[in-house]
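Only one protein chain is missing from this complex, and each of the others stays in its spot.
Just so it is clear, A and B label the chains in written order, and each chain counts residues from 1 on its own.
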Amino acid sequence: MADVTFTVDGKKLTAPAGTLLIDACRAAGIEIPAFCYYPGLSLQAACRMCVVRVEKMPKLQTACTTAVTEGMVVSTETDETKQARKATIELLLGNHPLDCPVCDAGGECELQDMTFKYGAHESKYVETKQHREEQKWSPVVYFDRPRCILCYRCVRVCGEGMDVWALGVENRGVTSVIAPNEKDHLDCEECGMCIDICPVGALTSGTYRYKTRPWEMNHVGTVCTHCGDGCKTTLGVRPTDDGVEIIRGDNRDKSGINGDFLCIKGRYAFDFANHKDRLTKPLIRQADGKLAPVSWEQALDFAAKKLGEIRDSRGGNAIGVIGSNRTTNEETYLLQKFARTILRTNNVDHHRTADYAAFAAALKGHAGREASLRDFLSARAILLLGNDPTNQHPALAWQVRTNVRHNRARIYVANHAEVKLRRQAKAAVDLPADAYASFVEYLAGKDGGFEANDTSAAFRDAIRQEESLLVAFGSEFRGRDILVLVDFGLSLPNTKFACLGDYANSRGAADMGLLPDLLPGYVPVTAAAHFAEEYGSALPTQPGLDLVQMLDAAGRGDLSALYVVGSNPATRYGIDPSALKNTFLIVQDMFLTETAALADVVFPAANLYEKTGTVTNTYGDLQLVKKAADKSGVRTDFEIIVRLADKLGADPKQLVPFGKGVRADFGQTRGAQSGEADRHAVWLAANHLEPKLSPFDPFAILDEIQRLVPAYDVPRLNLLTGNDEHLKSELVQIDASADRRDLVLPSNDLLYTSGTLGRYSAKLTEVVESHTILMKPAEAAAD
Amino acid sequence: MATETTTIFSPELAARFDKLVTQYPVRRSALIPMLLYAQDEVGYLSPAVIAEVAVRVGIKESDVLSVLSYYSLLRTKPAGKFNVQVCTNICCMLRGGNELFEHCKKRLGVGNKGVTPDGVFSLEEVECIGACSWAPAVQINYDFHENLTPESMDSLLEDYRAKAGK
Partner (left out) sequence: MAFLTTHPDVVPLISYRFGKGATSIDKYLELDGYKSVQKAIAMGPEAIITEMKASGLRGRGGAGFPTGLKWSFVPKQSAKPKYVLVNGDESEPATCKDRLIFEHDPHSVIEGTIIAGLAVGAKMGFIYLRGEYRYLLKIMEKAIDEAYAKGFLGKNIFGSGIDFEAISHTGAGAYEVGEESALMESLEGKRGIPRIRPPFPAVVGLYGGPTIINNAETLATVPHIFRIGGAEYAKLGTERNGGTRLFCLSGHIEKPGVYELPMGYNLKKMIYDVGGGIPGGKKLKAVVPGGSSTPVLLPEEIDIGMDFDQVGKAGSMLGSGGVVMLDETVCMVEFALRTMKFYQHESCGWCIPCREGTDWLKKSLTRLHAGGGVDKDIDNIKYLAENMLGRTFCPLGDAAAMPTIAFVQKFRKEFEDHLDGKGCPYHHSLEHEAVLA
């Protein structure tokens, strides 16, 4: 719409006609207070805090429902508006329990702030206050009724935002109350959005309530370790006797790619870090067959000695390496570099949850065709093939719903299951589970393979009329099916794609070359010249064994050593323990997983919240991971790999070329100059930060990644300030025609599971136990 | 929705409901009349009533609860066979509404929203019922009784008690 000019507090402002006055003011730095107004949700005009004086209007007007018009003259802070707000607060405080000292929201409460600002310091209320007992609505949601100011934000975010509609209002007048959908408890997706959005302490979190005062925490913005969406989360942390613990996860600053959104896992499932079974000491299998704690030196010496012996006697091909879906790009990259240059093997793989290699091959040479998670918020049309975003990619589902609500985006769903996003769909097609490939051919115009009907015909017509389309597809698509799908998409005018994989850095694992045939950036191992040059050593040029082949080889006695980093193949692939009895097994993990229990050496590893680096979400959005927590005794996977290399006699500076790149000291805010690296490292370590300009500096590896993987050569500044950078995924060298085994094994995680990690989250376990309805029987997922 | 064999309502009411939902541009518009008519027949809005009404109008039970808890004529607990609703709002108050209510309390032996042990009467103090020029007034179920005195109230209650016996 055309811009209009209007005056607020004497300032001339311009905004598109129809803009809400409250938004126009906020955009111009004029803060208008509001409890019920929340950007992106429907309007209420219920709290009356945003009242302003608009000239020529008889009464004060609510800025949240007033659209700006040409020539409008507005005063936002006059004696009259101040008095109105003060009175509203006084009315609210009437029956409000003034239990601020013990209230979770104390210190970050919007009602407190407004009370302070508008000076409602004199208590006029002398009537009896109505007390009501606190209610537990779910393992994660508690409700304290007298604190509720009835702003209806929770009702709207649950209904409009989440499409769950678990919260409503009952009764009338002063007895009005927010009510859960199951009388005394909630049947919902447990996202906790209602808690974050609550301006006061009426809705409190099962994990956080009564744990601390907000100002006793430090707040670290990092990336969630669970699914492949890569939501930004702000972790509230505080020191403990043995490190730094996380006590809260939220996204109130809305700074990330996920905007307002976090699901249950991002918000609550950080508690695995404090699980009593957390490993804090290295373990070595003793003569009696039992694992016993040893020192780091002992464990590293032992592991390196055995690895070195096997490498030197049987060659690198006798060693296998399995990496993780949850370690950083730098760690993952480092692991493959370690495997290829020091262990001299291409037997490198990971648990693959999507066929990113085939996706990369299909997109090769097509610039700007990969969709960011952000794109789903504004796309005009979205085709969703397979997958169940509500369960598997909750942030994607949020973006899609929001887009439909705000922009009336057209959603097309083709699925074999009754996925919840069908509710937002303009058109939906039921597919047999094995018909995805033939359906895409059908969309592309090849009739015959797919059993078409009127619905599918209308669906196809609608899709083909779209002028721009985002196509998101699940692990139902692999190998050549992806190529066919991308080719179809590219035949339409403006199509972007998203390949949906399961974990926080599943994409990074593939991008960083945790594959037997591909180096970082999908460079075939047969064409590794520039890698060899950078690494300063020859690389094995024959493709190695993939994960299944490695396990088979171990079973045959042909794999003498297996180094498993942050993965649990024993459960995921159902390994018979006896299959590994002749293999020297090194596992680094947080817990004594089924795989670790079989190991000869176990290194206690840090998790994603305890380290710095980058991760790549399934959409190719690169983000910075910042160290938030710490646990004494554990080491990052990065450090363990470097130390192991060191013990193997490798030059750490060769493995981690710190100081080489011009960018290495970006992100370093104080302290070290050249030559002070060691001293600086000591200071950083003492402050729970990652060392910089040292062999343990992940940014040195990021430098190398950016030199060698063109897709990752994105501007660093934005990344370091916590923003996402979209990869240039067209810049890969993979041979699109090569026929590869995809080996994709979907994790089948749902909203309340997260592989092996999820099993160590007490909160997720509690929620799973409390739920009977939403849970579908899921395999004990592992990873 | 065709009249189901599983309905908890009488065949007549079920048939009426079948028609009611088709009369409006949207099904949900039938909700409030349906709740009131169901209450008239069943006596109150029991969980079974709420469940069936939710299905009939095509909304969730929690939404039905949210709506019904807003309207003061709708109740989720049984009342007496004859619900004596005494208006004490301003016009009735000026002409003895409070005294009439006090009188009813004594006469029936119950307080506000109480039900007599025999289940014949319940008593309720209500807001203006639109009988202001004929105050004080009560409504017994839906029947208006106006220009009352404690004495005429007594005979009125007697009449109703006699009806209950039949």
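Operating definition for what follows: a residue touches a chain if its C-beta (ideal position, glycine included) is under 8 Å from a C-beta of that chain, and two chains touch if they have at least 3 such contacts.
Here the structure is a predicted model, which means the values were calculated and not measured.
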| item | value |
| --- | --- |
| Contact list for the unshown chain, restricted to visible chains | A, B |
| Residue of B:T76, B:N98 or B:T116 touching the missing chain in the full complex | B:N98 |
| Residue in contact with the excluded chain [from A:T7, A:S176, A:N494 or A:Q654] | A:S176 |
| Footprint left on subunit A by the chain that the document does not show | 43-48, 51, 59-60, 65, 83-84, 87-88, 90-92, 94-95, 124-128, 149-150, 169, 171-176 |
| Those residues of subunit B which, in the complete complex, touch the missing chain | 23-26, 28-33, 35-36, 57, 59, 66-68, 70-74, 88-91, 93-95, 98, 101-102, 112, 125, 127-135, 139, 142-144, 146 |
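One rule holds in what follows: only the chains that are shown with their structure count from here on.
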| item | value |
| --- | --- |
| In the complex with subunit B, residue positions of subunit A that touch it | 165, 168-172, 179-182 |
| Complex interface listing, subunit B residues touching subunit A | 60, 62-63, 65-66, 69-70, 72 |
